[in-house]
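The other protein chains are all here in position, but one chain of the complex has been omitted.
Just so it is clear, A and B label the chains in written order, and each chain counts residues from 1 on its own.
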Amino acid sequence: MAHRVSTPRSAILTGLTVIAILMFVVATLMALFYAPTDPQGMVQRIFYMHLGAFMGGSLAFLIAAIASILYLVKRNFKWDMMALAAIEVGLVLTGFTIVSGAIWARPIWNTWWTWDPRLTSAAVMWLAYAAYLMLRNGFEDPDRRARFAAVYGILAFSSVLFTTFITRVRPDTIHPVVVGPSPQNAQGSFEVNSSAMRLTLIFNILTYIVAAITLIWYRYRLERFTRQVQALKMQVLSR
Amino acid sequence: MIEIKGLVKAFGYMPVLRGLDLQVERGSFLALLGPNGSGKTTLMRILTALSKPTAGTVLIGGWSLPAEAAAVRAQLGVVAHQPLLYDDLTAAENLHFYGQLYGLPRPLRQGRVAEVLARVGLGARADDLVRTFSRGMQQRLAIARAILHRPHVLFFDEPYTGLDQDAAAMLDALLRDVARDGHTIVMTSHDLARAHALSSHMAILSRGKIGFHGLSSDIRPDSLPALYAEVTGAASVR
Partner (left out) sequence: MTRIAHKTTVQEASQQPAGAPFWRVMVALTAKDLRAELRGRELINAMLLFSVLAVLIFSFALELDRQARATSITGVWWVTVVFAGMLGLNRSLASEKDRGNLDALLLAPVARGALFFGKMFSNLIFMWIVAALLTLLITVLFNETLFLPWLAAVMLLGTVGFATVGTLLSSMTVHARARETLLPILLLPVSLPIILSAVRASTAILSGAPQEDWIAWPQMLLVADIVLLALAYILFDFVVEE
């Protein structure tokens, strides 16, 4: 049986990869050199990547939730692979958000971490999706694994929405809100007041969104090939 | 009573049933044989609506699976190799509980529970906890549970697992007795001689397909092991 396991990268993916890399370079250079220095000093420049990665990660989790619903409805393993790919990428990006936030907080808040509602909700989000990967490891049968993972993917997303919502309505957060009015108690607020800062921010967010989509695509391809190899192995063994 | 056409079931990329066709007539007793891994358990799980087929059609009493699973479930009774009973409940409580799930109203249930318990020879033990029962008694109670709601079709999945000689002989008698009621029965077994003695039809599963299907009376008991070995391609037969 002639099976083509690997398919050549499509032109769109190649194009997307080039765009993502170029954007990433430009976005990083903009954050480091183009944007004016804030009164907080150089450390404020982290903010562009911090928010960008968060937006990319959130998008990845949204994609995972939609893919999970689609898997339960259609029972096509395509959606299971998509959800897995999106969650892994989301974990990396939100992980970066948390770490970059901690680096910023050390000089500004004088601590790496604090049990602030926003930080707590981010940590819970990360843990819920790490648990998703644990869940996948717990089940052998591929059908059951995909089904349970999809159920958990939906549940995790709803609880993340809830945690986010609950912690956001609390007024006692010290986390600054840069876009929109900052909470009263916010410490280390700064303003995105120049057009150069605004442009850098928007470009960074766009970059991380494109990067997230590109990474999910690659991870999806890898997962598909892995499963095709497994299927071929099974075919050979059961012959 | 049971019609299966082109049934395929794959777990992930692993096909277990590969285009299986099978007909079971109303009132017949089909013994389903096959080595481990031939798909017997998977077939039973699909027929009992616990598992959904990947492709193909399954009709039980005219209702199709999995679309009309609820209608199918109401007409099935299942005895598995596990007794499917609660240890901390008495025999009668177990039956009452399942009677409730099958929607038997209380007055009808009272009579039915006493009736089936007497039938499987456990009338005197109705109020004893199931955990005090021997394996054979549990299996008889499992049969009482399966026939409680007067199902059209009975499935016995390796009912002899773990039974000693006496318990097995008792189960033989009970199965013959139940078979006379006119249920359609499908039983899986590893015991060729016993399956042959009880059944009206026999089918042998091999690699996810029916390798042989015929009347039990057409097969001489002594030629069965050879036939089984030929169909399954096994070198030796247990």
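Structure notes:
Keep this in mind: contacts are C-beta pairs under 8 Å (C-beta built on N, C-alpha and C of every residue); 3 or more make two chains touch, one makes a residue touch a chain.
Predicted model only: the values in this text are computed from it and were never measured.
Within the complete assembly, A:124 is the residue of A:43, A:124, A:206 or A:234 that touches the hidden chain.
Residue in contact with the omitted chain (choice from B:98, B:133 or B:228): B:98. Residue in contact with the omitted chain (choice from B:113, B:141 or B:174): B:174. Chain B meets the missing chain through residues 26-27, 45, 48-52, 66, 70-71, 73-76, 78, 80, 82-89, 93, 97-98, 100-105, 115, 118-121, 129, 145, 147, 149-152, 170, 173-174, 177, 181-183. Within the complete assembly, residues 72, 124, 127-128, 131, 134-135, 138-140, 143-144, 147-148, 150-152, 154-156, 158-159, 162-163, 166, 169 of chain A touch the chain that is not shown.
Rule of thumb we're sticking to: only the chains that are shown with their structure count from here on.
Rounded to a whole number, the gap between the C-alpha centres of chain A and chain B is 50 angstrom.
Residue ranges on chain B touching chain A, taken from their complex, read 11-15.
Looking at the complex, you find that chain A touches chain B at residues 77, 141-143, 227, 230-231, 234-235, 238.
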